[in-house]
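The block underneath contains the structure these notes are about, expressed in C-alpha cells.
Rather than the whole complex, this shows some of its chains in their spots.
The first chain written gets the first letter, and so on, giving A, B, C and D; residue counts start at 1 in each chain.
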Amino acid sequence: MLIKTIFAGFGGQGVMSMGLNLAQAAMLEGKNVTYLPSYGAEVRGGTANCTVAVSDEEIASPVASSPDFIIAMNQPSLVRFQNQIQSGGVLFINSSLIEAEISRGDIDIVRVPANSIAEKLGSPRSANMVMMGAFTKKSNIVSVSSVIEGLKSALKDKQKLIAINEKALMAGYDLL
Amino acid sequence: MRKVYTRPRLLKRVPFHYCPGCGHSVVHRVMTELIDEMNLGDRIIGIPPPGCSVFAYHYFDVDMAESAHGRGAAVATGIKRAFPEAIVFTYQGDGDLAAIGTAETIHAANRGERITAIFINNAVYGMTGGQMAPTTLSDQVTTTTPYGRDTKIEGYPIRMSEIVALIRGAVYIERTAVNSPANIRKTKKAIRKAFQAQIDDLGFSLVEILSPCPTNWRMTPLESWQWIDKVMTKEFPLGVIKDITGKNDAD
Amino acid sequence: MSSGKTGSKIKGYIEIDQELCKGCQICIAFCPKDVISLSDKLNSSGYLPVLFNDSGECTGCAICAVVCPEVAIEVYRG
Amino acid sequence: MSGNSTIGEAAIRAGCQCYFGYPITPQNELTEYMAAHLGRKKGCSFIQAESEIAAINMVYGASLVGARAMTSSSSPGISLKQEGISYLAACELPAVIVNMSRGGPGLGSISASQSDYFQATRGGGHGDYRTIVLAPSSGQELADLTHRAFDLADKYQIPVIILGDGMLGQMMEPVEFKHEAPEELPIRGNALRGAKGRPSRIIKTFTSKPTELEEINWSLFRRYQLIRKEETAFETFLVEDAKLIVVAFGIAARIAKGAIKNARTNGMRVGMLRPVTLWPFPSEKVKELAKRTRHFLVFEMNMGQMIEDVQLALEGKGEVSFYGRPGGVIPTPSEVLRVVSRLYHQKGLESGK
C-alpha cells in the first residue's frame, strides 16, 4: 500500500520536521519511504510543505498530486491543498488557527487545536508534535513507538527536548 | 489631514515576496519613489538579477528584463549602447555583482558605461539559501561556511565599491544602508545622484546598499537592522566613496 | 483599514494595511511615540500584524512608513 | 539525507579530495554538505568558487595533479562549464560533474527537469568529445553511481557527468553506503607533481599541426569505443513478454515503473528499459528488444531528446512514440498510465500477438 501525506504550514511551524518524523519512523519499520521538501522562490517567509510517501513496495513518484492525508497547520495551507486530497482521504486541521468551513463531503476531517493544547502543556512551540500525535493515531501508517524512537534519534541526546516533544505527541495521540 | 506618506505610484499593488524585515523591498520603494520624482518612469529600464530580487519586475512598474546571473552590467551595456536615450539600472546582489559578475562589473565601469548599478550587499546568497557571499564577514556562519568564514581559506570580505572606485570610468560611488530612517533617506539621495550622473552622461555609477537579511543571518528583523550598524559598517564603512561628477551637494 | 480615525488636535495618524504587514516590528522599534504594537491575530498570510494605537500622540512624522519594508503604512498629518 | 547530500557522502567515500562548486538551486545541499564534511578534512579541499567557470577550472587544476575532484551545479551553471568540460575531455583528465538539472531554457524554473540530455550526451562544449553520463533514479543509485563515477573517471581518464534532477536532489530515501572513505589514494601516474626525479611533463592539446590534434581525437575515439563496449549499463523491467516498452531514465523511469505496474495489473503487457548510462547509450539492448517488441514509448521530462538515441538504435525497426513534459513539470504515474493505455489500445496491442 502506498500512502502519501502532505504536511503544510508557515515556515516556523515545524512542518518539515513533522514530515521527517514520519519518514524516520517508517524507515525504522523497514518500509520504503520518500521525503520531498518543497521550496521555491516564492517561499521566502511564506508557507512551507513537504510530502512523505510510505509504501511496502518501490515508490514510483515522491510527489503527491492526490495525497491520502493532508495536515494543514494554517489557513493558507488549507486553501492551497484542500482540493488535492483524494476522496476518502483525511484532512487534519489545526483548529487553533483555522476557522474555515470545509465544503468537501467526500473526505474525513480531523480538527486538532494544536496550538492551544501545546500552550496548555507549557510548550507553545510543540504544536506540531500535538498534531503529529493525532495524525499518527488516525492515519495508522506507523506505530507511535516508532515515531517516538525516530524523535529520539533525530534529537540525539537533547533529553529535555525529547521529553517535551514526547509529551506533546502523546497529548495529540490521546486526543482521538 | 493630508496624506503625507503613501505607496509610490510606480510600485505595483502586489505584496512583496520578501521575508519580514528584508531590505530589498525598502530599496524597491525608495527607487520607485525616486523614479517618479525624477520623472524617469517613461524611459527607465531595469535589470533585476537571479537572487531574492528576481521578481523585482513584479513590483517596479517600469520596463524590466531578466538577466543571467552576474551579467547585469553586460546586459545593461547592450541596452544603453543600442538605446542611449534610456536610463538603465541593474539591481544586483552581492553574489551577482561581486562574485560571478566581477568581470562584467569592473569592465562596464572601466568603459564608463552610462549605467547605474544598485548593489544590494546582504553578506549572503539570500535566494539560494544563505551561502557565503564574497561580502560575508570574517567568521560569519553561512551554509557554506558552517564553521564561520575563515579568512585564511575563504578570504576576506571583498569591498567591491572601493575596487570600482579605482576605475576611472566610474564617476559616482556611495555606500549606504537601509537600516534606519536616516540611512534610508541617504540611500535615496545616493541613488538620485547616481541616476543624475547617468542622465548627465558622465559615466558609471554604483550605490552599494547594506541590506538586512534576517532569515539567513538567523536574526529577528530588528536584530538584523541593528547588526548592520554594529557589525557590518565596521567592514563596510558608509559614505561617498567616489564622486567626480563635479556636482556639489545642494541640500 | 485599521485604526485610522480623525480627531481634532491630533497632529497625525497612520493606517496600517493588516494584510500587507508581516509583523516585522521594525516600525515599533523606530516610532518615537511608541504608538504601534503587535496584534494578537494572525492575518491571512499567517503573520501577526501590528496595530496603530491612536492615543493622539502620533505626530505624523512618517518614520514608521519610511522604515516599513512592506509599504504597509500610510501616514496622515494635519 | 537528501539526494544531494547522498551524492556528497558517496563522493567522500569514493575518495573525493576536492570539491569546487557554486550555489544554485536545486543542488545546494550538495555544496553545503561538502562545505561541512570535506572542507576541514585532512588532505581535502572545499571551495565555494566565484562562479561555475572558476569551479570547473579548479577541478581541472586538481585533476592535473592527480586528485579526485568534483563539481556540481544545475542547468544554467552547467552551460557555463561547457568550455571547461571540453578542456578536461581533451586533456584526458578524470573529473566528476554533477548536474541536478532544472527547468529551462533560460533562467527557467528550479523544478526538476531532464532537458539537458543532449548537452550531456553529445558534448555541449566544442569539439568531438564525449563524457560518460550516468543517470541515477533513486537515492541508493545516487550513492552507487557517484562511487562508480569516480572509478570510471579514473579508469578511462575521462570526465563523468552524473545527470540527476532537482527532485532526486531534494528527496530523501533510505540509502546504504557500501564503502568506507579510503585512507589514501594512489596518485595517478601521469599527474603533474613537479619534475622531481623524472623529465618535466606537459599536459596540453594546443598544436599548430592539425594532424596532431587529429591523432588526439582518434585516440579519444578508440577509448570511447572501448567504453561503449565495456561500460554500457541499463535496467530492464518486465520486457520479456512486453508488447510495448517504455524507455525512460532517471526520475522519469521511476514514475514510469509505477505506471507500468499498474498497466500490468490492468492486463497490459508493458515493460521498461531504463538506460543507466545515457552515454554510452544501450543501443544494442534496444536493437535486441526490438526483435520481440515492436512498440516503444519514450517518456522524458523534456520535449524529446533521448528519443533520438532510441530511433538511432532502432533504425526503423520499431515504432517509437513520445510523451514528454518540459519546463519542470513532474508527471504522475497515473498520467503516464493514461498515455500508456491510450497507446496500447491505439496500436491494438490488446488483441493477440
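In this text, a contact is a pair of C-beta atoms (placed from the backbone, for glycine too) under 8 Å apart; a residue touches a chain by one contact, two chains touch by 3 or more.
Since we're looking at a predicted model, the values are computed, not measured.
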Exercise for the section: Indicate the composition of the complete complex by giving a copy number for each shown chain label. Expected result: A x2, B x2, C x2, D x2
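Convention: only the chains that are shown with their structure count from here on.
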Handout entry: chain B-chain C separation of Cα centroids, rounded to whole Å
Key = 27
Problem - Junction residues of chain D, two or more chains touched - result: none
Problem - Sites on chain A at which at least two other chains make contact - result: 41, 45-46
Exercise for the section: Mind listing the chain A positions that touch chain C in their complex? Expected result: 10, 45-47, 74-76, 97
Exercise for the section: Using the touch rule from the top, collect the residues of chain B that touch chain D in their complex. Expected result: 50, 54, 66, 68-70, 95, 99-100, 102, 125, 127-129, 131-132, 134, 143-147, 153-154
Handout entry: Contacting residues of chain C [partner chain A, same complex]
Key = 22, 42, 44-46
